[in-house]
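Apart from one protein chain that is not included, each protein chain of the complex appears where it belongs.
This part shows chain A:
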Amino acid sequence: MRRSTSEKIEFAIFYIIIFLILREWLLPIMELTSTGYFMQFLLFMGICLLLGIFSLPFAVSWFIKLAYITWFNVSVYNDGQLTTVQFLSNELKTNMNTILAGEWIYVSDPFRTSLFFILIWMLIYLIQHWVTVRYSIYYFLLLTVFFIGTLDAFTDYDGTMAIIKVMILGLILTALLFIKRLMQAANMQKDWTSYLVYAAPIIIFVTIAGIVAIYLPKSEPQWPDPVPYMKGVAGIGGSSTQPFATVGYGDNDESLGGPFFGDNTLVYQIQTPIRQYWRVETKDFYTSKGWIHSADESLQQTLQMADKIPLSISPGKEDPQSVQVQAVNEDYRFLLQAYGITSYELYDPQSVIRFNGGNEKMIPVINNNVVSPSSYEMTFQQPEYSYTALKESLSSTENDSRYLQLPDDLPQRVADLAYEITDMYESVYDKARAVEGYFARSGFQYETTNVQVPSGNQDYVDQFLFETKLGYCDNFSTSMVVLLRSVGIQARWVKGFSSGERIHEEDGMYTYQVTNNDAHSWVEAYIDGIGWMPFEPTIGFSNPVNINYDVDVEMPEEEQLPEAEEPEAPQLELEEQDPQQATGDATSSINWSNFKWVVYGLLAILLVGFIILWRKRGKWQPKLAVKMNHSKLNRSDTFEEGYLVLLKQLERIHLKRGQDETLQQFALRVDEQLDTTKMRELTAFYEKLIYAKQTEQIDMTKMKEIWEYLINRTSG
């Protein structure tokens, strides 16, 4: 189909608007799935639309699009070790195998990306059809509003502006297409002046109305936020008034529990030689609802840059290594701590560190003002724990009694459980490992949304351990601390960030991106002769601890090692990229909240598919009817049904028999319309069937042919 220049300009206008609307689709998808390369995807959309305007030959446009997808995959995923051809053939091979094996979730990222590209491609193809052939964009617009509305309601994506943009753009496009339809229906010549005369008022009206609407005062929402409301009505997820918290680092932990939403805002970019957790502070006093900090102010001291840092965790014996931290979030006015930290470099000679020995929080200060340095460096020597020493230490008595504090009204069953878990082990380390691994063994699940808040006198730990068994890091870590303390092991609650997502590697230095989603809490336990040691009870997470297995090969204890360390090892990579996905794997259950929007998307697609099928039923129903009624036509007594099906089909192409119209009259009308004589032939036979005394021998095969011919004509 060749287009004139004016038509091309016209379609270019349509496509620009569509491009802008599609951008609103892409944005939340990118945001919610933490996908990068927004511009590249956007560019692909642009290319698809552009190719559509110039209506290039099929082969050329396919080539360009496929080339772009290939280029993207190669440049993003190929790390240079393989040639392009090798990379592509490798990818193809692995994914074919994976798919043939039915292991859908293991297809590689390049393959997923390609599928996403193809999805965009198909979507644009569909939209092009709507615009260029049907001059209607209604479904697409409806879908967009539905999509953004759903995301706005059910995720933390804020679609306020997106909806406004989509509505204004959509209404303008609808108006332009309506004019186009009108002009075509009226057979008007394409004339830019008259086109503008029609279009301008609408565009001006929509724009002004949109702008005015933005600045007008809005009434309060008439409906409650659907997710908590529905959960409240259904009686799940605790009280419906419980607000949704957003993940991140906060100071107040007095009331733990309740659902939260993810927030993948970048907060730190860290270059480190090893993957590790980042401490911020510890808390020692458990209130049965949360944590507070008990120590007095006397433990406060100010550290100069040169001073040794008096942390309770002593550095290891290895060579000092350094970590570069780029802090993005200025609200986080504290310093991250690597395990085994020895010194800080804050790049400002005036800066000092206010250190609180009670909770070990480091606050950077310049001239008595708490600051938030955008970048700093720390030197650390990774602590190393001797396996032999760990196994030998049987007590946790030295140190401070505040790390054994427990609320007076802690239910007895918590202590009983702690005893039960640890009874069979002797060393403190083994006991702690037993508690650490208890959750994964006993059917606990990682969950961020459907998390209860203890009500009344209920204990936060008790509720998690015995009732809900659903929760996130705070639940797991707090429970572990309480369980350890119940059996006399000193333990404290540690807050900080997990290692984040590795994005780059160079000369043995890894670059990690730490987002608010990585805010985390874990456990440190005190072992006599060893000191404080971190533990990670949360399902799906792992904190690499450097343990020196200085044991003889013959030692029988070795058998316990695989249970302790190995199962987590293969998960490391996975967790770094997507802790939530790892959670799914680890607990072998699907975390509904993460797949929610996928399900909504599928539902929307199903709905649209259904609508399209219904609207197009004239096209497929006859064929179905042929298939279904084929056998019926072999016998004359069921031929009647076949004929009635045909009448129905004809109705669909607006050839409806009037109630007073005889079959002959109708057949004549149909034949005139379809320019054939078949309907009369068939009707003559049918008349004989229903009005005559008995059917003569009639060539059924011929009737069948005629019937099929007519049925197919109704779909033409």
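Everything below uses one rule, namely that contacts are C-beta pairs under 8 Å (C-beta built on N, C-alpha and C of every residue); 3 or more make two chains touch, one makes a residue touch a chain; residues count from 1.
In the analysis below, contacts and distances are computed from a predicted model.
Hidden from the displayed complex is a chain whose UniProt protein name, among "MoxR family ATPase", "Phenylacetate-CoA oxygenase subunit PaaI", "RNA polymerase sigma factor" or "Pyruvate dehydrogenase E1 component beta subunit", is "MoxR family ATPase". In the complete complex, the residue from A:303, A:328 or A:647 that touches the missing chain is A:647.
Residue A:688 is the one among A:8, A:354, A:652 or A:688 that touches the chain not shown.
Remark: the residues of chain A touching the chain excluded from display are 640, 644, 647, 657, 659-665, 687-693.
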